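Shown below is the structure under consideration.
Up next, subunit A:
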Amino acid sequence: MPDFKRPHALVDIPTHYCPGCTHGIIHRLVAEVIDDMGIEGDTIGVCPVGCSVLGYFYFNCDMMQASHGRSPAVATGIKRANPDKFVFTYQGDGDLAAIGTAETVHAAARGENITVIFINNAIYGMTGGQMAPTTLPGQTSQTSPYGRNPNTEGFPIRICEMLSTLDGVAYAERVATIDPKSINAAKKAIRKGFEIQKNKKGFSIIEVLSTCPTNWGLTPLKALDWLKENMLPYYPLGVYADKEVRS
Partner candidate 1 sequence: MMTYEVLTAGFGGQGVLFVGKMLAEIGLLDGKEVSWFPSYGPAMRGGTCNCSVVVSDRPIGSPVVSHPNLLIAMNGPSYDKFIGTVAPDGKAFVDSTLTNPEDSAAKPCDGVRIFSIPATKLAVDNDLIGMANIIILGKLIKETAFASLETVEKAMTGVTKGKERLFALNMKALKLGMEY
Partner candidate 2 sequence: MEKILMKGNEACAEAAIRAGCKCYFGYPITPQNEITAYMSKHLPKIDGGVFVQAESEIGAINMIYGCAGSGSRCMTSSSSPGISLKSEGISYIVGADLPCVIVNVQRGGPGLGTIQPSQADYWQATKAIGHGDMRIPILAPASAQEMVDMTLKAFRIAEEYRTPVMILADGLLGQMMEPVSFDNKSLPEADSSWAANGHANSRPKNTINSLYLDPLELEQKIKERFKRYEQITEKEVGAVYDKGAKIVVAAYGSTARVARSAVDKARAEGINAGLFRPQTLWPFPKKQLIEATENAKVVLVTEMSMGQMVDDVKMSLEFKLPVQFFGRTGGFVPNPDEILTKIKELEVSDNA
């Protein structure tokens, strides 16, 4: 039985996240991986604009706060000047898949040796529940009050599938934080991303399907059920890229 204690890489302060939100779990998983690998002193994290905008308070490694969508570019700047350090970004779906699509795609295409933690909860959380690029067809939100209509609002973007076509992507996996089993799998995937970075193999992205009970208007438990019933079919879990980018 492992000793259940707060990871050192996670600062001992209350977070601002809503009750039942899975950001806390994912923060912890990232921090555990940093602890397990003993790399806190060599890691620089980049947090985005969105719910995790204040993420720089929560991690004990050096942190940067980036403008909306630009985390992969910021991470590129850090990593190129500090190729032996670990650099990760922590981004939501609006940040990564809408305003920051260009930065995401090109950091991936360049094979930047960074790890991207991508939180997909199918909605804009921080600004109050607007439609995200990952909002599902039919899903209601503040800006799709009649349900997302693909004829007018287009279709959700499957980021892992899209990025997996790029030669610069060494690793892309979609995981979820639904139950202990999936949470353990998520941690393994995050660890894999950091290991790929350690071995200078290229760009890694771990997409984590996450809940937003507040903006979905559901209790935390019902939110998990909603994720299973609606998001898993549209965003199948699995490894989408696992390849040698650099020799």
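Selection rule, in plain terms: all candidates are chains of the complex that A comes from, given by their letters.
The rule is short, and it goes like this: a residue touches a chain if its C-beta (ideal position, glycine included) is under 8 Å from a C-beta of that chain, and two chains touch if they have at least 3 such contacts; residues count from 1.
Computed from a predicted structure; not experimentally measured.
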By the touch definition at the top, subunit A has one partner among 1 or 2 in this complex. Which number?
2
Contact residues on subunit A for candidate 2 in the complex?
40-44, 46, 53-54, 56, 59-67, 70, 73-82, 85, 102-103, 105-106, 110
